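Reviewing the structure listed below.
Every protein chain except one is present and positioned as in the full complex.
This part shows chain A:
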Amino acid sequence: MIAIVDYQAGNIGSIQNMLKKLDAESTITSDPDVVRKASKIILPGVGAFDFGVSKLKSSGITEVLHERKTAGTPVLGICLGAQLMCLDSQEGVLPGLGWVQANVIKFPFHVGERKFPVPHIGWDRVSPAKTSCLFDNMPDDARFYFVHSFYIKCRRESDRLVTNTYGISFDSAFEVENVVGVQFHPEKSHKFGFTLLKNFVDNF
């Protein structure tokens, strides 16, 4: 059973819809005990960083997440969920889970003469920084749907999974042992997102 953590941060039904298409059993839950027993965990979310940190803590899920991460349970963070796994964010003052040596930074709007509208919204290709089973069987023309105003920057080269450029270069996914975080929305990225989620369910 895959636990999709519900901490009142945005629309998560679409993740479960895609898992259903993969014939993967999942449950949307805010119950720490259910999260504890899950074979894999998905931490989704859109919204503000501090709001997410506080909600995880007040629902008693933060501790369970640390416990399962240490125990080796595969965890996938999506968008805000991925950012919460970082050290901190310019969007807030509270510390993140600190699972990856990375900071969350506000997009600059101007880079030199050029303008880069924020939020960064739309479909973008990603460049691989290392190999991972998550990108097995991924078509060459794969593109993913992004919508975010803050980006992840890893401090350690070896944590980077895929990168993107939008005025500046940022890390659109990281992978550290049993933890993976993606800035884009696989659940909204049609067949490419489907392939990534299938790899997470079957192989990660």
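Here is the rule we go by: a residue touches a chain if its C-beta (ideal position, glycine included) is under 8 Å from a C-beta of that chain, and two chains touch if they have at least 3 such contacts; residues count from 1.
The rule we apply is simple: contacts and distances are computed from a predicted model.
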item: Per UniProt, the name of the complex member that is left out, chosen from "Carbon monoxide dehydrogenase", "Sulfurtransferase TusA family protein", "NADH-quinone oxidoreductase subunit N" or "Imidazole glycerol phosphate synthase subunit HisF"; value: "Imidazole glycerol phosphate synthase subunit HisF"
item: Sole residue of A:60, A:95 or A:117 that reaches the chain not shown, by the stated touch rule; value: A:117
item: Per the touch definition above, residue among A:14, A:30, A:59 or A:101 touching the missing chain; value: A:14
item: Touch with the omitted chain, as defined above, among A:39, A:70, A:90 or A:165; value: A:165
item: Chain not shown: contacting residue from A:70, A:90 or A:149; value: A:149
item: Interface with the undisplayed chain - residues on chain A; value: 10-11, 13-14, 17-18, 46-48, 109, 115, 117-125, 143, 145-149, 165-166, 185, 187-190, 193-194
